[in-house]
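Just one protein chain is left out here, and the rest sit where they should.
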Amino acid sequence: MKKLNVGILGATGMVGQNYVRLLEGHPWFEVSFVAASEKSAGKKYSEAVSGRWHMPAPIPEAARDLMVEDASKVGKAVGDCSLVFSAMEMDRQAVQKLESEYAAKGLPVFSNSSAHRWTEDVPMVIPEINPDHLGIIPAQQRRNGWGRGFIVVKPNCSLQSYLTPVYALMKAGFEVKNMVLATLQAVSGAGYPGVASMDIVDNTIPFISGEEEKSEKEPLKILGSIAGGRFVNNDSIKISAHCNRVPVTDGHTACVSLGFGPKKPGVEETIEIWRKFKALPQELDLPSAPKQPIIYLTENNRPQPRKDRDNDKAMAVTVGRLRPCNVFDLRFVGLSHNTVRGAAGGGILNAELAYKRKLL
Amino acid sequence: MKKLNVGILGATGMVGQNYVRLLEGHPWFEVSFVAASEKSAGKKYSEAVSGRWHMPAPIPEAARDLMVEDASKVGKAVGDCSLVFSAMEMDRQAVQKLESEYAAKGLPVFSNSSAHRWTEDVPMVIPEINPDHLGIIPAQQRRNGWGRGFIVVKPNCSLQSYLTPVYALMKAGFEVKNMVLATLQAVSGAGYPGVASMDIVDNTIPFISGEEEKSEKEPLKILGSIAGGRFVNNDSIKISAHCNRVPVTDGHTACVSLGFGPKKPGVEETIEIWRKFKALPQELDLPSAPKQPIIYLTENNRPQPRKDRDNDKAMAVTVGRLRPCNVFDLRFVGLSHNTVRGAAGGGILNAELAYKRKLL
Amino acid sequence: MKKLNVGILGATGMVGQNYVRLLEGHPWFEVSFVAASEKSAGKKYSEAVSGRWHMPAPIPEAARDLMVEDASKVGKAVGDCSLVFSAMEMDRQAVQKLESEYAAKGLPVFSNSSAHRWTEDVPMVIPEINPDHLGIIPAQQRRNGWGRGFIVVKPNCSLQSYLTPVYALMKAGFEVKNMVLATLQAVSGAGYPGVASMDIVDNTIPFISGEEEKSEKEPLKILGSIAGGRFVNNDSIKISAHCNRVPVTDGHTACVSLGFGPKKPGVEETIEIWRKFKALPQELDLPSAPKQPIIYLTENNRPQPRKDRDNDKAMAVTVGRLRPCNVFDLRFVGLSHNTVRGAAGGGILNAELAYKRKLL
Partner (left out) sequence: MKKLNVGILGATGMVGQNYVRLLEGHPWFEVSFVAASEKSAGKKYSEAVSGRWHMPAPIPEAARDLMVEDASKVGKAVGDCSLVFSAMEMDRQAVQKLESEYAAKGLPVFSNSSAHRWTEDVPMVIPEINPDHLGIIPAQQRRNGWGRGFIVVKPNCSLQSYLTPVYALMKAGFEVKNMVLATLQAVSGAGYPGVASMDIVDNTIPFISGEEEKSEKEPLKILGSIAGGRFVNNDSIKISAHCNRVPVTDGHTACVSLGFGPKKPGVEETIEIWRKFKALPQELDLPSAPKQPIIYLTENNRPQPRKDRDNDKAMAVTVGRLRPCNVFDLRFVGLSHNTVRGAAGGGILNAELAYKRKLL
């Protein structure tokens, strides 16, 4: 099988580096194009990231000598690649405009940015939860007058630590009404240079700009439905989030309290549901899909970011400490790798799903 | 004025060292007696803590040469001191027994241990909240047949970050019904050696043994009442706690969501109540009392442990981020210094209160 | 006694904040003027540092409402203050030019910047080592045609952890020939935002730009002499430095190996020399001078940054682990607080010395 050439927009940033790393040796995709800001353009990739390569492995050989293009020159990618991953760290409007231009040129765009998350016909996909949301793509293409190009986004990294386990219970027939959560989020989530060390050594920060809003609103779209060529939120769930930054490199933790409708799952029943949970990425055996999307650990001091973030290629959600809640019904702790499952890995999984769905 | 001689039981541990440090230059109390386990007994204090003195200042000169006594030899303290602070790190039953023996010998015991917290006539006191609970002491002395000895305890350190702000609202007439909280707790709370570095560098731990239960139950006694010579819990509040350990040396943070009865305070109103809040320790001008027990910060990224734990001699509770809650009514973040306000400083404040109440 | 009004240039940065904090309640100096970059100018000081105040205590009341001036408008400080502390974080040439302009306007400048450290008639002073270097000031004023203005600088923060102990041995008659040192430096030394957290959580960095050169060259000027109105280096010492950044907030550690000339001090002799060492700041009883400039600790795991950086108002150098060296003669570990002794506190001590020398 011949691999598809893929491009990475924002390839020199934290998430972009993860794309480069994770796509090394990918069975379907091959990185043939890397783009970044104007000031990196014209350099070899290895030069452009020199002194700021953050991955725990050397730069893949195949990427070292790629010439970095200027991401704002949209035409460059055409011909060179069959799809692009977008991890551009620019302001919202600039990203929106550029991603639309790439789509208009016929390129499917798989984005990590929040820019298009609330565009009415752009699907925000976690493949284990709402793969059917890709069904909106023809409508999106029609509305924009695009040919084979389109835009798919993934949600904020903070959701990934708990939304799949919560969804697994909904899918099993339990209606979730209330969710109060507190996150402990890794510094890699802020990009680079991101959080200053003077703000986080021997410290935590009880605020991440925009993060609580995303944690409270994005699940409503993901769990929502399509009507009339646009997404309609599932407004039956109320979510309240406290987001904290902690001195951890990778891995977001969420402490979750759940209130259900009249039908409530028991503790053993919930663990059973989680352990048995499989979804479309597992059925299709997508290359980046975790074998077991939800791993439940019985030790009472788990999950922990350093010890559990890499479970199943860093693509699984690891949960633990399921127990009754004094105020609601159940509570638990969830964890996922924010720059893999919650960013580049999630974007790749979206592209793999689209590939199997014949959208590429 | 002649100072009262005081003793410290468990003087070589983390909390004991804080007692030694905080009592240096105290206007009413003077450390004349330090006791610890048998293996430290007979050494000079400076030798006993050599290589494991954790305070950010040298050992006070006056304490360096005190001979460490065996804390289990209760008689030693009699005559030598007028009261003892207990910070013994032994198992629950051993502490209960020893503290009772000290009280039986006529010594008021101000304890940081959880051993006697649920003894029916032992008051668990935060002086800004329930100073009147000291009123049970005569009944306690009668029941045990003790003379001037008695036992007063302080609650778990994790409560101090949020209970005073919550109480301030109750005192202002707002009934609190539900409280969901998540804590980010410092490693000093586990004593020494406590948390292993391999468990906490680049990591957090979503579990602290016994801590959630304490956070959920102890407030009910503190906010409760006395009836028939024993305490009766205030059972009208439901509390659910997630307790996390984070790589911070000192300072516990709590993310709190609050549900009220029909009468609900507004955001501005709450800030006003907190800023104006004063209680008995402030009225009596106790030496260790913070001038302002609740400090509200308006910056949206505060409170932070490293930057706010030392506010007002590390005895204030610093709060911030008050905002409406999507699920309940209000939410906020609270912080206090766990080994000062939440441990030794809190114990000293209890003793200062008892002194002013003529109980010593 | 009426206090002298003083100004702080670069008052919103990390070192500037330390000046504001340390000068609170100073017996001789009163902060009446704060200046920073154009973008902070016109704001109240409390607003200008909002969200980025890094000190472990609230902003001093007296400073909160000072209007921040534009540091590049030199005239503003004239009349308003009797001297300025310079902690400006601009490029070298801009700082050189501005500091000279302040001096030309008649203001003594006490600088933390490296800009003028190698100006031939600017003294680089550690008051315990080379207070006599202030003697060059009349020559400096003559050459520049300045009235009462002049410039005094302090050396790089990394030196302070070991140069005073080394000098104490030189003063006692032992010639130092070779010095090999490795430093473990705190992140506060890089200012704010400075070191990115992704570069330092669970990590160290074996390089700090320009730091090794400063560590190797600046001591030669400090230990040098004045001849013909300019400084002449002491070139008899060879120094080799490895500088590392470590995840510590404050406090630089240095591991030092020393080779002497034919006359070599013994271990006990060296400790005795250090313990007895007093210098001019102690004789003059300068307000910021540590009572004991060199504190020797006998515990074999000290000095440690978190536990020893605050010794004697964070102005002492704490040393330990003195022992023979297999390659040279002696080796030891030194530590000092880099943003106090090594920055703002050192600048204040220089100004106190100048004041007592009637230079202000």
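As written, the chain order gives the labels A, B and C, with residue 1 at the start of each chain.
We take it that a residue touches a chain if its C-beta (ideal position, glycine included) is under 8 Å from a C-beta of that chain, and two chains touch if they have at least 3 such contacts.
Given the structure is predicted, the values throughout are model-derived calculations rather than measurements.
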item	value
Chains on display which the left-out chain touches in the complete complex	A, B, C
Which of C:182, C:226, C:280 or C:359 contacts the chain that the document leaves out	C:182
Touching the absent chain when the full complex is considered, from C:257, C:288 or C:339	C:257
Given C:59, C:248 or C:294, the one touching the chain that is not displayed	C:248
Options A:27, A:42 or A:58, residue touching the unrepresented chain	A:58
For subunit C, residues in touch with the removed chain	178-180, 182, 184, 199, 201-207, 216, 238-240, 242, 244, 246-249, 253, 255, 257, 300-307, 320-321, 325-328, 331, 333
Residues from subunit A at the interface with the omitted partner, ascending	50-51, 53-58, 201-202, 249, 299-301, 306-307, 309-311
In subunit B, positions touching the absent partner	14, 54, 187-188, 192-202, 247-249
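We adopt the following convention: only the chains that are shown with their structure count from here on.
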item	value
Copies subunit A and subunit C touch via same or different residues, half shared test	same
Turning angle required so that subunit B lies on subunit C, C-alpha fit (0 to 180°, nearest 5)	180
Which two chains share the largest set of C-beta contact pairs	A-B
Centre-of-Cα separation between subunit B and subunit A, whole angstrom	42
Euclidean distance of C-alpha centroids - subunit B vs subunit C, Å	39
Distance from the mean Cα position of subunit C to that of subunit A, given in whole angstrom	47
Where subunit A touches two or more other chains, by residue	199, 201-202, 247-249
